[in-house]
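Structure first, then comments.
A single protein chain has been omitted; all remaining protein chains appear in their positions.
Then we have chain A:
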Amino acid sequence: QAFDNTTESRFSTDEKLTTYQDITTYNNFYEFGTDKSDPATYATDFPDPNKPWQVTIDGECDKPGVYDVDDLIGKQDLEERIYRLRCVEGWSMVIPWTGFPLAAVLKAAQPNTNAKFVEFTTLFDPEQMPGQRREVLQWPYIEALRMDEAMHPLTLLAIGLYGHEMPGQNGAPIRLVVPWKYGFKSIKSIVRIRFVERMPTTTWMLAGPNEYGFYSNVNPDVDHPRWSQKRERRIGEFLKRETLMFNGYGEEVADLYDGMDLRKYF
């Protein structure tokens, strides 16, 4: 399935795209194994077409619901967004996503005044996701954003890349893309979106509390305890480049963190 009715976005970068080959064979998606090549190997038939994909939207909102993923997508105007992606491990890519702002879905659910955070959950199905047969991380994978981050126009729900349906290894059928945060915040293969009052503990916070914070904004000045975040290797390039504050999206998002000590809230 190809998307041909997408509109260009003003948020797109004009940097050189990472190749489709690299984007779809170099993945961190521990649900399919911990090697970068595992997702491409084990997610070729994912998700199983015989298992309907549903997304639950619930929690602190007035219009909760369970949606068939196609119904959820069907109501949206699709855009192509070319975003930089910076992995916490020190590499980066430029990816043309197809999707729509998360805010559109969130607003439709009419969050109430208690909704301070949005929590996302990945599918748990060890039959389809062989990596989940071992407790490398606590399953299911959980990620979360503060309400204003979730509502931000840059925050995307992506359903495709390079104009085609999302490959399994990149988080089919629907995933989050938050371009100013490290890649692991952009949770894949979402089955649940929940409005909550208190800050959720995410999977990576649980795995390494001093290494992976709730915010995990791309920040060259705050190092990972085990490696520097000053530079990154753009996949396909030989020399490293300087990592940009908020991954280069500071103009759009820096005001979300006004007055916050980003060393403390890493």
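By definition in this document, a contact is a pair of C-beta atoms (placed from the backbone, for glycine too) under 8 Å apart; a residue touches a chain by one contact, two chains touch by 3 or more; residues count from 1.
In this text, contacts and distances are computed from a predicted model.
Look at the chain that isn't drawn here: its UniProt entry, checked against "Cytochrome ubiquinol oxidase subunit I", "Phosphate acyltransferase", "Protein-methionine-sulfoxide reductase heme-binding subunit MsrQ" or "NADH-quinone oxidoreductase subunit H", names it "Protein-methionine-sulfoxide reductase heme-binding subunit MsrQ".
From the options A:A108, A:A207 or A:L244, the residue with contact to the chain not on display is A:A207. Seen across the whole complex, the unshown chain contacts chain A at 21-22, 25-26, 30, 34, 36-37, 89, 91, 136-137, 207-208, 223, 225-228, 230, 233, 235-236, 238-240.
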